[in-house]
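A single protein chain has been removed from this complex, and every other one stays in its place.
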């Protein structure tokens, strides 16, 4: 009797320990990421480009109304400057009517100067080891059409955010229609038999293939053979295959939940199968399809190995589907790159926080839809 | 056309689910503008037979049919348009099963899939069908409300209106009142009698009073065979077959 109690006690202890371990691990991971990454999160991190960018611009100055340049205010340019911690001259304030908003680059394309930009040269004066007064005087007294060398500081995740969104949109554009139609075929048309077994076997297998293998395939076929190079299209095509099993099985579940009587009464009214699917089946499966898409977005946001081999790690906003202009680092691949190439765990953790927020938000959305959907079905 | 015209002629109809024979050599003539009732214990094949009349059994896998069914002399199991067949032979199901849409959209569903798009035309059809189904007065103020929000009996009449909106010639009713309360049941029965002026109605029912109240002809089924078929009055008062008599007097079933 006692030995039985002891055994029960030990087993119970193990159960509590295991649960505590699981929860604790999550807490430690979140704590670590927040501890390391939170200090790096600020408006600049969320809104700036990744690389700093140097540009020569021309600005047509206005009539000077105030020659007092003591506080770093330059009235002919309508800006206020200051020194940052590295003694660089940067713009702290731009007036609404300021001529720097009309600035053009050397190709005469518009390049408005923004708050936070660093000025490193004005006409011939190089801004190095310079006081605010000296810099302000040089700016105030410069040529009528002034030539400035401006550095727009980087350190932000905008390119990765935009690239991630592009890849999400592109992959869904490819795989959502295919996956949804495939699910409709499997649930509404397919008859039990060899073909159906083969398709199901393939889907089950796809779900089990690790992303690195998808990466290999995407690299060989899309990047190299189809000469897309590291690009958002190569990445998105690879991802759309990865997403298929999720989209198909989630959509199928939604289709299965639709009462058979809906289909029967539609057919009984002389509707064709296609009309029935389009007018009755699809509208009722919509919440489930939405959940499938949100799950897919989550998968894309978290994906890294496949994208590393197909989309590259360049932090830029892609301006093409394929080729050099289309190479793109997503948040995850940049996170990896930061640790691997520069050992910057803090920067990586800041990106990790952004990723986690995205994942949590997606989780909540899909939960809400499911709950809403279930509640609605319960009424019937 | 005189009253001897058959709407349906059924010749030696066999039906198999896989290797199980659910209908055995059924022969029957169903007259126009009459109510024909199918009665018999559960599993006797009456519902299965009903569904062969507009080929709803096509949806079930592994079904095989032998023999012929003629609708106005055309074999409906030959190379014909099933969609047109189902538009001509409408169906009302056991459970009220409106789509999860508004009452209006439910009734307009059929006309819409058959290509009617004009709002005023649809309005007209919806009103006419709901009036024919004797539910217009009850729902005219909530046409935009979900069809799932009204009572079960009302839902079933909306479903009948939905069937009528397609302008069928025949209406198959598969135990249309089995899920309803007695008052709703009476309403549906009155409706059926009213409708037979314009339509041929075939009704499967468990309820023998119902069959005797509303039908002109009655067929009794047992274990996939049609035991007896004739005028309702004769079947209920003077059955020829012993099994029919046993069933209608409640000795089994």
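Order of writing sets the chain letters: A and B. Residues in each chain are counted from 1.
Methods note: contacts are C-beta pairs under 8 Å (C-beta built on N, C-alpha and C of every residue); 3 or more make two chains touch, one makes a residue touch a chain.
Simple rule for what comes next: contacts and distances are computed from a predicted model.
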Protein name (UniProt record) of the chain left out of view, among "NADH-quinone oxidoreductase subunit N", "Phosphate transport system permease protein", "Homocitrate synthase NifV" or "Acyl-CoA dehydrogenase": "Phosphate transport system permease protein"
Shown chains touched by the chain that is not drawn here: A, B
Among A:161, A:186, A:254 or A:269, the residue in touch with the chain that has been omitted: A:186
Sole residue of A:94, A:203 or A:269 that reaches the chain not shown, by the stated touch rule: A:203
Touching the absent chain when the full complex is considered, from A:40, A:287 or A:302: A:302
Residue among A:104, A:345 or A:369 touching the omitted chain: A:345
Selected residue (touches chain absent from view) among A:41, A:83, A:317 or A:359: A:359
Chain B, residues in touch with the chain not shown (by the definition above): 1, 4-5, 9, 11, 70-74, 76, 79-81, 83-85, 88
Residues from chain A at the interface with the omitted partner, ascending: 4, 7-8, 11-12, 14-19, 21-23, 25-26, 28-29, 32-33, 36, 177-179, 181-182, 184-186, 189-190, 198-199, 201-206, 208-217, 219-221, 241, 244-245, 248, 272-274, 298, 301-305, 308-309, 332-333, 335-336, 339-340, 345, 348-349, 352, 355-356, 359-360, 362-363
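Just so we're on the same page, only the chains that are shown with their structure count from here on.
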Between chain B and chain A, distance of the C-alpha-averaged centres to the nearest whole Å: 57
Residue numbers on chain B that touch chain A, as the complex places them: 54, 56, 59, 61, 83-84, 86-87, 90-91, 93, 95, 97, 99-100, 109-110, 113-114, 148, 159, 162-163, 166
Of chain A, residues touching chain B in the complex: 191-192, 259, 261-272, 275, 279-280, 284, 379-380
